[in-house]
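Here is the structure we will look at, set down as structure tokens.
A protein chain is absent from this complex, but the other protein chains hold their places.
So that you can tell them apart, the chains are marked A and B in the order they are listed, and the count of residues begins at 1 in each.
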Amino acid sequence: MNYTLTQIPDRAEKPRQSGITMVMDKGLSLREVEDFLSVSADHTDIVKLGWATSFVTPRLKEKLAIYREAGIPVYFGGTLFEAFVVRKQFDEYRKLLDRYEMKYAEVSDGSIDMNQDDKCEYIRKLAMQVTVLSEVGSKDEAKIIPPYKWIQLMKAELEAGAWKVIGEAREGGTVGLFRSSGEVRQGLVEEILTQVPFEKILWEAPQKEQQVWFVKLLGANVNLGNIAPHEVIPLETIRLGLRGDTFSHFLDKM
Amino acid sequence: MNYTLTQIPDRAEKPRQSGITMVMDKGLSLREVEDFLSVSADHTDIVKLGWATSFVTPRLKEKLAIYREAGIPVYFGGTLFEAFVVRKQFDEYRKLLDRYEMKYAEVSDGSIDMNQDDKCEYIRKLAMQVTVLSEVGSKDEAKIIPPYKWIQLMKAELEAGAWKVIGEAREGGTVGLFRSSGEVRQGLVEEILTQVPFEKILWEAPQKEQQVWFVKLLGANVNLGNIAPHEVIPLETIRLGLRGDTFSHFLDKM
Partner (left out) sequence: MNYTLTQIPDRAEKPRQSGITMVMDKGLSLREVEDFLSVSADHTDIVKLGWATSFVTPRLKEKLAIYREAGIPVYFGGTLFEAFVVRKQFDEYRKLLDRYEMKYAEVSDGSIDMNQDDKCEYIRKLAMQVTVLSEVGSKDEAKIIPPYKWIQLMKAELEAGAWKVIGEAREGGTVGLFRSSGEVRQGLVEEILTQVPFEKILWEAPQKEQQVWFVKLLGANVNLGNIAPHEVIPLETIRLGLRGDTFSHFLDKM
């Protein structure tokens, strides 16, 4: 920190189980990755190469090497897993993870129909190879999953070996946890939290208002994802009560 | 490509007549151009220096040289053409194109009133000097051009020598082809396509939902423009059915 302020909430130290910031890289150049890390490496826990952007991104190995050098794990977006599964190329996906020395992978069913047993089986298989994040929620805004089902899915996927479960929101923040307006489905989130430990959940929250909402509900050390590279510093100030939106939130409690 | 997936739609090879991605540069620095090209050169067909941003952009010659080196043609936005015409400086505009060794130019009437004969005359004159893109549609959201008129204008401008006709949308995607909400004027697009070959049209579609709509209607090799530099990789995945929005679209048909 560049100067001292009192009454700043404690942040967990990296590597951490809560307070995680997951960033979405949807096609940064090598130099843009360096720029991003030069500012935000300390505040970034893990990076997702958004959906299947890795298919068309040149110099992928070099990009992964830059993140590895900075100590930031990277994983392919769940849509890539689904693209292999729907084509019956799952074994090739496992080889791909090895070929790129990936230590993390996502299992999701946002764009395909997959029954729960099959999904948990994929989680179990991949968990023998890498650390698995599994995602709950559809990318289709017409598919509303009721709260009890979210809870049941999250519990089953954690039991199958997922390290964290991700609450779906897309890059835009308009499905899954959120209404098409971007507004949080508050009742859903609160009900999930009665049954699933908060440090096991990573909430996709690309919009500022969503990040503010989660920090106010769950504190500085909530796990948040799908953060744009240039929004990591702003998010860190929201976590610390140093932006207008959360300015008074922590002061009141200290 | 970094790995192999089955059932990926074929993309035309560069240089191509359809499947074109036109990118808008509204003031990138030289290093940002290099970064952009290091990731997206293979997926970018042509770059527009947005409206008259070239007037205030420093080191313009150096920027053009970087694009030329990468084999990507560049042209000045149509608003610059209009700025010269409205000031009765058209001859200077032609000299300007020579001075910067431009191989492409846009003829438009988005901000000025110009009758069709005059516009076609400008196209004819410029087509002797460069490859011409001509744009149909007003930047004024109050000016609604009926479909039969769009068709008549497009045909006349192609006959006058335009290489492609552009459907206007602005940087934001809220006029011309689109309603102020950004929604596509679907009936307009479909009617145009009954009369004008789809490879002759370049649709401005800066918003993701607009890109998805055109790819679903016209396939991977639709011509799309006003794409922001950081959205070229995401657009390419939409074209290939590798983003949630078009994930099932091509699978169903293969």
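Definition applied: a contact is a pair of C-beta atoms (placed from the backbone, for glycine too) under 8 Å apart; a residue touches a chain by one contact, two chains touch by 3 or more.
All values derive from a computational prediction rather than experimental measurement.
In the complete complex, the residue from A:T6, A:S181 or A:T194 that touches the missing chain is A:T6. The hidden chain makes contact, of the residues B:T21, B:T44 or B:T79, with B:T79. The omitted chain makes contact with just one of the residues B:Q89, B:Q129, B:Q195 or B:S248: B:Q89.
Contact with the chain not shown here comes from a single listed residue; of B:Q7, B:S29 or B:S248, that residue is B:S29. Seen from subunit B, the chain kept out of the figure touches residues 26-32, 50-60, 79-80, 82-84, 86-87, 89, 92, 96, 110-112, 139, 170, 172.
Against the chain not displayed here, subunit A makes contact via residues 1-7, 31, 34-36, 38-40, 42-43, 208, 230, 232-234, 236-237, 240, 242-244, 247-248, 251.
Quick note on the criterion: only the chains that are shown with their structure count from here on.
The distance from the centre of subunit A to the centre of subunit B, with each centre set as the mean of the Cα atoms, comes to 35 Å.
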